[in-house]
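Here the complex is missing one protein chain, while the rest keep their positions.
Moving on, here comes chain A:
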Amino acid sequence: MTAWIDVCALEDLVPERGAAALLEGTQIAVFRLLDDEVVAVQQKDPFSGANVLSRGLVGSAGDRTIVSSPMYKQVWDVRTGECLDAAGKTPQDLASYPARVADGRVEVQAVARVVEPVAEPGADDEVGR
């Protein structure tokens, strides 16, 4: 069982906005959403290389919750890290981190999750793995 690491109080975060945090030396972006759900993704913007994603705007695209890069406006699903709009570039997903609120504290696990590739049916034998 991976340990939950204490980051900050929920009250330290503003609804629909992010903050940067250091997670065992790794920079992450933690977002507090409207219903006090918290999510975390990598802080580094893969397109610009700058550590800025916590400063992106949060919003919605259909039923997904998104974050936009403040640098060149690419868009990701903030829950999964999936790149939804690469603004004309090759899409690059974000690593996401398990996050939760416990006793008014924001906690994150230092386990980077990568987006599950959506395999095309019949493209290989490992569909459904």
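In this section, a contact is a pair of C-beta atoms (placed from the backbone, for glycine too) under 8 Å apart; a residue touches a chain by one contact, two chains touch by 3 or more; residues count from 1.
To be clear about the criterion, contacts and distances are computed from a predicted model.
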Next item on the list: Among "ABC transporter permease", "NADH-quinone oxidoreductase subunit N", "Penicillin-binding protein transpeptidase domain-containing protein" or "assimilatory sulfite reductase (ferredoxin)", go ahead and choose the protein name stored in UniProt for the chain not displayed.
Entry: "assimilatory sulfite reductase (ferredoxin)"
Checklist line | Among A:V7, A:V41 or A:C83, the residue in touch with the chain that has been omitted | finding: A:V7
Checklist line | Touching residue (missing chain; options A:A21, A:V39 or A:L94) | finding: A:A21
Notebook entry, point to check: Residue-wise, where is chain A in contact with the chain that is not depicted?
Noted result: 6-8, 12-17, 19-22, 27, 30, 34, 44, 48, 50-52, 55-62, 65-66, 68, 70-71, 73, 75
